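Structure incoming, see below.
With one protein chain held back, the other chains of the complex are shown just where they sit.
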Amino acid sequence: MSDRSILARSAADVAADIVAGVLPTTAALDACRDAATSVQVGPEGLNAALWFDAAHARESLTSASMHGALAGIPVAVKDNIATLRMPTTCGSRMLEGYVSPFEATVVARLHAAGAVIPMKTNMDEFAMGSSTENSAWGPTKHPMDPARVPGGSSGGSAAVVAAGVTRIALGSETGGSVRQPAAFCGIVGVKPTYGRVSRHGLVAFASSLDQVGVFGQSVDDAALGLQVIAGVDPLDSTTVDAPVADYRATRDITGDRPLAGVVVGRPLEYFPASLDPAMRALLDRAADTLRALGAEIRDVSLPHTDLAIPVYYIVAPAEASSNLARFDGVRYGLRVDDGDGLRGMYEATRSRGFGPEVTRRILLGTYVLSAGYYDAYYKRAMAVRRLITDDFARVFASGVHVLLTPTTPTTAFLAGTKKDPYEMYLSDIFTATANLAGVPAMSQPIGRIEGLPVGGQLLAAQFDEATMFRVAYALERALGEEAHR
Amino acid sequence: MSAVTDGYEMVIGLEIHCQLKTRTKLFSAASANFGDAPNANTDAVCLGLPGALPVCNKHAIELATRAALGLECTVHPVSVFARKHYFYPDLPKGYQISQFDRPLATGGRVVVGANADGSARVIGITRVHVEEDAGKSVHDRFAGVSAIDLNRAGTPLIEIVSEPDLRSSADAGAYVRAVKQIIEYTDVSDANMEEGSLRVDVNISARPRGSTTFGTRTEIKNLNSISGVERSIEIEFARQCGVLAAGGEVEQRTMLWDGVRNEVRPARSKEGSPDYRYFPEPDLPPLVLEPAFIEAHRAALPELPAAKRARFASQYGLSAADIEQLTVTTTLADRFEAVSKASGDAKRAANWILGVVLASVNARGLDITSHPVSVERLAALIGLEVQGAVSNTAAKQIFAILEQEDAEPSLIAEREGLLQVSDDSALERWIDEVMAEMPAEAARFLAGEKKLQGVLVGAVMKKSKGSADPKKVNQLLGQRVAPG
Partner (left out) sequence: MGGSDVAVSEDDVRHVAALARLGLDGDRVQSLVGELNRILEHMDVLQQVDIRGASLDPDAAHGLRMREDVPNPIPLHREREAFAPAMRDGFFLVPRLATHGTAARGDDEGDE
């Protein structure tokens, strides 16, 4: 039997013990394997892990670097990130059984830091969804209440971390797909600045919005995970060669007013009159806590916020319709050939390979790009996107360091209750702005409503993840157990 | 002129696709080599594998910049890659990365011969943009299926779009030649139409003479010879005129050229104008070229064909026809200039290069730079001719020997007895012998029948095995009849 208490310690501490030889190299992996079995992460239970291969991961440990920041630490990886040993299906029939012949840069960096990847996690098909109900391999359940959704699209990764199976997991973000499930599941979820982390090997949904994100059981786990994968990559032209700060530098700062000099903006558009009063109260408590830590709380405005969802649901489907054109049954993945020629093969393959939400978004995206509609939809949406970006630039230029908002408008909802697509899209209402503007953002637990976790969101200026983490560390420490009450 | 085309004018614009000379593809570091096993030169990017991203080849952008400057375009400091969408099995991603509303370069020009009034005929270049090529579909290899080879997929192309300034098939042919020449001068592509590294699409419409509006155009795709360009234009123009003359309307659509059957026919699908759904490529930030980069490439441009022709005219005083031929390629022009300089006689150098040398180069299927007779040897040979040491006939014999043997031309001339004899006593001796051997002709010549001088000179040349200096022989013969 493994030592399950290992999973209660931060990834950084456990890795340090493994490097020092205090713990055996397989200690964390064995604990992860046993936890996975007992919480049933597979299809018989949470349906959070699509593939679990602890034996293979154990073998890779012997050869892996045992000196890295993640030495021996198991990291769960979302199923749209290319790995060599396990399939990469994006939760889609289109890629059933597909094993990538190359590896994502983030996966290579995890390996180089000594991490092991024992599982690929469930997701909404091609990351399109906010509940992980749209997977071809069945929905993932919320670890605290199987009747509820874990959020999405990275619901599998969120559930695995929330269930205590791994300390760190990778997800991907296009409009909130890490922060929203992190909020629903009561863990930390970070979406870095666009261009901070390589997308090489991340199966594209909407290229101008996609970014690999990190889940952690704590701020420190998430910061450590991001530290390992961040940085320019010659294989992704959209990564930026900006210095990567030490995200964990402020983890031990205590004292009376650790946030003295920090200005926290509270954008009024994220606190509409319709906001659940209980959620507002938790955000107020978080703001009061930050003020007590020395931060100045300042009310600010991001006037184009309410346009984010319409803009997002034009830009993201447009890019998706393009990115998913490569799934044509010619070179890899599903092929359905009914003998109706090339055209028939294309249409049969794509209609059977893609589920209803993916089909809907491809059609929507094709429509907004098509002749006669491009200017009214896509081009206009891109212009409004600029206005949203400018809102953030203006507020950060005005001396505000981070913004504090709710991550989601509600707590985890019941599975099967959001039938109308647009109603589901509104789950991203507080998160999609960060993707449109390319700014870093994260969600961390700030309390609970009726037993369900609530996330508080921090947003920062582009490439200033360090300040975001500084505030997150201080808030986490100050809230203590209150964050989970 | 066939009656149906009378009264109509053709309006033509061309799109020329030109493959850039790079080692790797435009957006992947896979080899751009040809002739390898099918799909051998494909990596994750070329195969459009999930998660693969484009990374731009700097050299391709340098070559495209050089070509655009050679075509006298304005190269823009910021241009944008865009996705152009259509489904085809040799297009791995379902879109081609090209450039759309922000191309690399716009507003160029090419001089294509002269107008009727003698002024330079200038054809406008609308734009030059960079894009990736598609792969190849092979239809006759396996029964019932098409076979896809993606080795060519992703190789870098420039697309050169002309203004609709061309008015005849000959005009179009001349334009293609002129563009091809600039591409060769700037050394950005092999520009070989047979091998497909230069391909032409023709946009053509017909309108009543005197009309200033454009008719509906059709596009003839993927022509791979200049004669194909010219012939397909004639045929499609006649077809359009026929439709118009009968009161019909030309349908805007894509046509295919069948060079074997000599016919232009409509492409099979009839879906109306395609909807490519262009939008800016989100995987690639804007292409930003520093002004210094553009200026460095401008400064490094070689002398372009028009400038070279003008210089050859003023510097060497050669005929327009000779200049045209000498400037076809830079290698030929360079060879001429080297021989001209080394021999000091431009006219003779031009004659030698365009005559004997080119004939030999063509017969041997060689590149002129690898021809066995070096610049120095040819110049020395011309020098012997200039000095009068050998006759032109003898020089040609020496050239033939130089093709086999690398030696000093004067030594060959001496060894082979080809040195021109201009020593009076030797020449007088041969003249005496000829006059003795041909008494009748000699007598008539001495009696004043001037036309016999040529016969006697010929006989002397023959007797001397070509080594006599014919000018000197003529002179000496002339003195024999001169009074006093």
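In this document, chain identifiers A and B correspond to the written order of the chains, with residue numbering beginning at 1 in each.
Going forward, a residue touches a chain if its C-beta (ideal position, glycine included) is under 8 Å from a C-beta of that chain, and two chains touch if they have at least 3 such contacts.
Note that the coordinates shown come from a computational prediction; the quantities given were computed from them, not determined experimentally.
A.B. asks: With the full complex in mind, choose from A:Gly114, A:Gly152, A:Gly195 or A:Pro258 the residue touching the hidden chain.
C.D. replies: A:Gly195
A.B. asks: Which of these, A:Ala8, A:Val22 or A:Ala376, touches the one chain of the complex that we don't see?
C.D. replies: Candidates A:Ala8, A:Val22 or A:Ala376; residue touching the omitted chain: A:Ala376.
A.B. asks: May I ask which residue of A:Leu235, A:Leu290 or A:Ala316 touches the chain that does not appear here?
C.D. replies: In the full complex, the listed residue that touches the missing chain is A:Leu235.
A.B. asks: With the full complex in mind, choose from A:Asn47, A:Thr89, A:Ser321 or A:Ser443 the residue touching the hidden chain.
C.D. replies: Here the residue in touch with the unshown chain is A:Ser321.
A.B. asks: Given the full complex, what residues of chain A touch the hidden partner chain?
C.D. replies: These residues of chain A touch the chain that is not shown: 84, 98-99, 101-103, 195, 234-235, 237, 240-241, 304, 306-307, 309-311, 313-314, 321, 325, 328-335, 337, 339, 341-348, 350-351, 354, 359-360, 362-364, 366-367, 370, 373, 376-377, 379-384, 386-387, 390, 420-422, 425.
A.B. asks: Can you list, in ascending order, the chain B residues touching the missing chain?
C.D. replies: Counting over the whole complex, chain B touches the hidden chain at residues 17, 22-24, 28-31, 37-45, 47, 52, 55-61, 78, 80, 84-91, 96, 102, 131, 133-134, 137-139, 141-142, 144-150, 157, 221-222, 254, 256, 258, 267-269, 271, 274-277, 280, 284-288.
Throughout what follows, only the chains that are shown with their structure count from here on.
A.B. asks: Approximately how many whole Å separate the CA-defined centres of chain A and chain B?
C.D. replies: 57
A.B. asks: Which residues of chain A touch chain B in their complex?
C.D. replies: 81-82, 88, 90, 95, 98, 100-102, 104, 199-204, 206-208, 234-238, 318-319, 321-322, 325-328, 330-332, 342, 346, 366, 369-371, 374, 378
A.B. asks: What residues on chain B touch chain A, complex-wise?
C.D. replies: Touching chain A: residues 44, 47-56, 83, 85, 87, 89, 92-95, 146, 148, 275, 277, 279, 282-285 of chain B.
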